[in-house]
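Complex shown without one protein chain; remaining protein chains in place.
And then subunit A:
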Amino acid sequence: MTVATSNVVIETTARSRQLSMRQTIAMAKRSTIELARQPALIAPSMFFPIFFAVLSASSFSKTTAIPGFPKVESFMQFALASTIVQGVLFGSVTGAAALATDIENGFFDRLLLAPTTRTGILLGRLAGSALFGLFQSAFFLTVLVPFNAPISGGIPGALVMVLSGGIVSLAIGAIMSSVAIRTGSAEAVQGAFPLLFVLLFFSSAFFPRETMSGAYKRIADINPISYLVEGLRALVLEGFTFSAVVRSLLVPTVICAAAILFALKELRRKLAAL
């Protein structure tokens, strides 16, 4: 009798996990389709990073000779990693703003009324952002590599870069989703974006830390975005080495784990308040 009951419990738990996974996948599919159906929302996150990369490559082409600048074939090669991070930052905000819109227009409440997994609501949305991040990273590499921006790590290096782009997207998406859950306002999410932009500028994304000095260098030294970009840049400039792979995946994974935990905590807080 006891064995039979325990078998039923195990089976129910397994079925519940399966159901939860199916619901999360359905939510991820919804958020991906939602992004794909609104090209006007995603176009800036595809266009602007390319525009800035092409502009910087032409503007700063002579700066690669400055002492302290890493050995590169072109400024475009140096800018490849920052283009991915920049694009992914823009894209992740779109996903989080969509979550805030769901809260604003009541769709989030309808999901809560449905017998669906609570974490799936958030993780499904984040999975959509991560997929978009993967797509963006692959797109930027495909477009920019032919312009004298070879990846020393070759195809494996490029694949790790795409994967890293997806993880960065997940991490930033989780951070911005926390803002969306806490405020329930798409405007607040968009308003928080300049903070990310400031972080990006005060990092080594656009110019190497070795050429900076004073307060700017100290800020770039403690800015996590510097390490995110430099990990990816190592794959482009140093090649497919163990150190480069670890740096390009470890930093975003740590940030991602912390950000998801924080977002889930925000979600639990919101549910408890209902």
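In the analysis below, contacts are C-beta pairs under 8 Å (C-beta built on N, C-alpha and C of every residue); 3 or more make two chains touch, one makes a residue touch a chain; residues count from 1.
Please note the rule applied: contacts and distances are computed from a predicted model.
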Q: Assuming one chain is omitted from the figure, identify its UniProt name from "Thiol reductant ABC exporter subunit CydD", "ABC-2 type transporter transmembrane domain-containing protein", "Phosphate transport system permease protein" or "Thiazole synthase".
A: "ABC-2 type transporter transmembrane domain-containing protein"
**Q.** Full-complex contact with the absent chain, from A:Gln18, A:Gln38, A:Ser59 or A:Asn105
**A.** A:Ser59
(Q) One chain isn't shown here. Among A:Ala14, A:Ile33, A:Val198 or A:Ile222, which residue touches it? (A) A:Val198
Q: Can you list, in ascending order, the subunit A residues touching the missing chain?
A: 51, 55-63, 65-69, 194, 198, 201-202, 206-207, 211-216, 219
